[in-house]
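Step one of this worksheet: look at the structure below.
Shown here: the complex without one of its protein chains, the others still in place.
As written, the chains take the letters A and B, and residue 1 is the first residue of each chain.
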Amino acid sequence: MKPFEYAKATARADATAQAANDATFIAGGTNLLDLMKLEVMAPDKLVDINRLDLSEISETDDGGLRIGALVTNSDCAADKRIRDDYPVLSRAILAGASGQLRNKATTGGNLCQRTRCYYFYDTAMPCNKREPGSGCQAMEGFNRIHAILGASDACIATYPGDMAVAMTALDAEVEIEDKTGDIRHVPVQEFHLLPGDHPEKDNILESGDLITAVILPPPVDGKQIYQKVRDRASYAFALCSVAAIVKMDGDTIDGVALAFGGLAHKPWRDEAVEELLVGQQPSAELFGKAADQLLAEAQGYGSNDFKIPLTRRVLISVLKEATQTGAAS
Amino acid sequence: MNAHRKMDKPDSRNRLDDMRQGLVGTAMDRPDGPLKVSGQATYAHEWDVPDMVHGVLARATISKGRVTDVARDEILADDAIHAVITDDRLLRRPAQGGANEAPPQGSKQVDYFGQPIALVVADTFEQARHAANNLKISYEAEGNAAFDPEAAGTETDKPEDDQLDQGDLDQAMRDAAFTVDQVYRTPGHNSAAMEPHCAIASWEGDKLTLRGSYQMLNFNINELADALHISPDNIRMLSPYVGGGFGSKLGLSAEAVAAAIAAKEIGRPVCVTLSRQQVFETTVRRSETRQHVRLSCGEDGVLTGLGHECLVSNLPGEEFYEPVTQATHFLYGGKNRRLGIEVARLNRTCGGSVRAPGEAVGMQVLENAMDELAEAAGIDPVELRKRNIPEQHPEKDIPYSSRRFTEALDEGAKRFGWDQRNRKPGATREGDWLIGHGMAGAARINVLSEAKAKVTLLADGSAVVETDMTDIGTGTYAILTQIACDMLGLPADKVETKLGDTDYPAGPGSGGSWGASSSGSAVFLACEEIRRKLADKLGSDESDLDLADGKVGTGDSAQSLADILDGEEISAIGHIEPGKTLEDWQQATYGSYFAEVAVNAVTGETRVKRMLGVFGAGRILNEKTATSQCYGGMIWGIGSALTEELAFDSRDGHIVNHDLAEYHIPVNLDVPQIEVVLLKERDEFASPIQAKGIGELGICGAAAAVTNAIYNATGIRVRDYPATLDKVLAGLPDE
Partner (left out) sequence: MESTELVVNGKTYKLEADSRVTLLDALRNHLGLTGTKKGCDHGQCGACTVIVEGRRVNSCLTLACMHDGDEITTIEGIGQPDNLSTLQSAFVAHDGFQCGYCTPGQICSATAMIEEAKAGWPSFVSDDLDGSAELSNEEISERMSGNLCRCAAYPNIVNAIRQAAGEQS
């Protein structure tokens, strides 16, 4: 870990002002310190934002919820309103990491967690995300956990989280305050970037930007499911995960939101898949078409080829479960 | 006083059974338990050594070649940095278990990616870590490194002692009613003990004290002395508590020598701990294996031929190779046999012992093949194994010592409800889960190792046991205490067992499952001698001595030991050596595993729902610690079956998943409640206490029970371990 200057932010303006000079915010720190120890990340300055007043979950005027950026994953998953109205979010958070990590990890920090690509994590390896232009060792290396959707010639890393996958299906928005004090809202779906030619950029945050909250829209009807597939029963990153919110009208699919984890550089959502399903009656054929649509452009890189058939099977299975009428959510 | 025994003859006296207290064998709590559960046990890093500074190793980032420059000056410009050590005595590779001499030294030559190159020493850990991370090392790489054991150009050799060609296996295969002819693969493993390797070195003049985390101090002290070019008389090593070993701490590793050299150079104690990534990269790995198994049998299922030909790997020059066929030699009959091991020479992290070297992967595959043969022959897998238990060793003209294989198979089948299973593969489903059952046999060679222990009966009627033997979680503190208690008639709180200090008599070290029977025998012999002295005092025969609860005799005539000792103390050193019984009888431990799995029909994920192990390992010295050892082994089997795999990069041989996030050892949720049954057994050929090893038996075939159950659940044979979901998925029908 490189020596760094440590400062505690006392107010949001103070935080963004300090961070504007190439400092990095630290909240839970569970991923940042992990990476700093390896010197994958080596900021000159850390601004500790834990004292900021961002630890509340409050109701919004339109009946949604505002989850403060410093709300821990544990508090978010255990919040009664979230358990009752957004169970897919509780489930997704509980599927991630461990009890200890969820107690420390925050809502804002979790959105910013970085890929677990083995080559990104090893400073002896070339990596376009860590050192732009140095190359990608994963593409022709061991890439079991890597992307099958939306990857580029520069990077095949995946976003590793669960929480943001559920938030993507929920059409949540990230609230960001910039260094001038302006506040903007960005859909979670647009928060993370695809790697393209600039895999070093995980998301849309600019220097000095502070995530202040995630806003959940008012609860929607329908069945909510989070399914995660991984290499051990617990405490492992997703090989593939699906957050599904499906509303039935009789035996017709009335509304559907599907987001996928472990497949791409961001939580993956494909509106064409959802359009294909809405207004239709559930059938094996329909679900097969949805999977065809989702995976039309999917590409494996060797050790992750299995994710294509796996995702197909998991999607079909989740859709079957979600469209079964009569069952409670 | 020295009580010496060479195990040339069986000992069927079963003397421990005569002791009135009967503490041996019971589920006594570990005496070290209260310290461990309260964080008071001192592991290697946890000694309060004044004036200590910290060292961190820097690693090679090429796979083969030479170091041309280490940019020491850049780093040393910082006042906090005390030294950058690139001494020729630094270890290039860890020592193999029992090496008793230094392994290859000098880090200028690079043999594998991740090899230690230099040690950076600083005031604090944080400073040393940062400096080591940024130490610039220049290399001249050689382009002819080898990374793939199965590639055409890879150099291989065949250890002469491990090739057997008996009868005509090819003909037996042609003539057989049923055959199996399959290739299986198992991946590399890391011991992944929870405590990373660590050493604190401090010098007083020419005397070195090394507090470390090692399994076999009796050998480690000589390895360290040889590496430093000093006499072992000038070294004291301390490892009273070891946070797991599983083979990785058998031989000396880089941190010990680096710490010792640095401490001498800067004149202050130095602490060096491996990072978790360094544990993966620089301590020993279990070799991956390619195993070609051929089995042939008649209509009756009796084996006529058995082939087990294996490819393993290690660094050039290493004598150790994974002894995959170790149990195959004696477990089943079949007069036409071809067993062999070939070693590919690779530039990968050093291969070495990981829990149950040989059987852990060899039995796992042999027991898969037996399951396939049972299927082919239409014979129940339990029955097939029973029909193939030979009278005499199938390759040598020697008998077996005590062997409870048949009983383990029968008892396991009965307790598990084996006859209730659905024999048809892929035919039982609960929701999304396919249910299957599988079983496998267990076998592990038994070894007695030379050991000494000193027992002192103090004048107050309490006793102390001293040996440099270690307790790596195995229960040594408990079992040595229990043996001394029963032999001397003392309650548990009157015996103190002191371990892990080379100032004490040399034990056998913790490895190869021999620790309990060997050290236990040394303590037993010492106690016998003390009993003789007590008997002399009383004018009676040692064999008539009736000791319990700190007294001699019972009732009104009972005398306290303190009174008899009358201010004196009696001490004796027990010394056991292996002898003819190890050569003239095939000694091993046996068992059976039964597993129920659920395989997700959608995702291919496997969960073990139920698992039973039945084991015969001679006298059980402590039911609780022995059972725990079996749990451990069986859960390692679950890991081997389902999740554990070292992933090597094909281009430079580096371990890609060198941490505990991506090298998947089982977590709590991967493991169901497991049942362990320990059979009553006394093996008179094994040791004077009729005990055999049990620390590794639990893993020796366990994974096969799981994968055989996956077959029963799905009809899919995964022959390429681990059975991760992708491999199962490939065989599942569309949903």
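Simple rule for what comes next: contacts are C-beta pairs under 8 Å (C-beta built on N, C-alpha and C of every residue); 3 or more make two chains touch, one makes a residue touch a chain.
Just so you know, these numbers come straight off a predicted model, no measurement behind them.
Participant: Which of B:Y43, B:F147 or B:W433 sits in contact with the chain that's absent?
Facilitator: Candidates B:Y43, B:F147 or B:W433; residue touching the omitted chain: B:Y43.
Participant: Any idea which of A:D48, A:E200 or A:E321 touches the chain not displayed?
Facilitator: A:D48
Participant: Looking at B:A463, B:I665, B:A704 or B:L725, which makes contact with the chain not pictured?
Facilitator: That would be B:I665, which touches the missing chain.
Participant: Given the contact definition stated above, which residue among A:T10, A:T60 or A:S98 touches the chain not shown here?
Facilitator: A:S98
Participant: In the whole complex, what residues of chain A lie against the chain that is missing from view?
Facilitator: Residues 1, 3-6, 26, 28-30, 33-34, 37, 46, 48, 50, 72, 74, 77-78, 83-84, 87, 90-91, 94-95, 97-101, 103-104, 233-235 of chain A touch the chain that is not shown.
Participant: Considering the entire assembly, which residues of chain B contact the chain that has been omitted?
Facilitator: Residues in contact with the chain left out: 29-30, 32-43, 45-46, 48, 124-127, 130, 191-196, 241-246, 273, 275-276, 472-475, 624-625, 627-629, 631-632, 634-636, 659-661, 665-669, 671-674.
By definition in this document, only the chains that are shown with their structure count from here on.
Participant: Which residues of chain B touch chain A in their complex?
Facilitator: Touching chain A from chain B are residues 59, 61, 126, 129-130, 133-134, 432, 602-605, 607, 642-643, 647-651, 654, 656-659, 661-662, 664, 666-670, 724-726, 729-730, 734-735.
Participant: For the complex, give me every residue of chain A touching chain B.
Facilitator: For chain A paired with chain B, touching residues are 1-3, 37-39, 116, 118-119, 121-124, 137, 140-142, 144-145, 229-237, 239, 306, 309-310, 313-314, 316-317.
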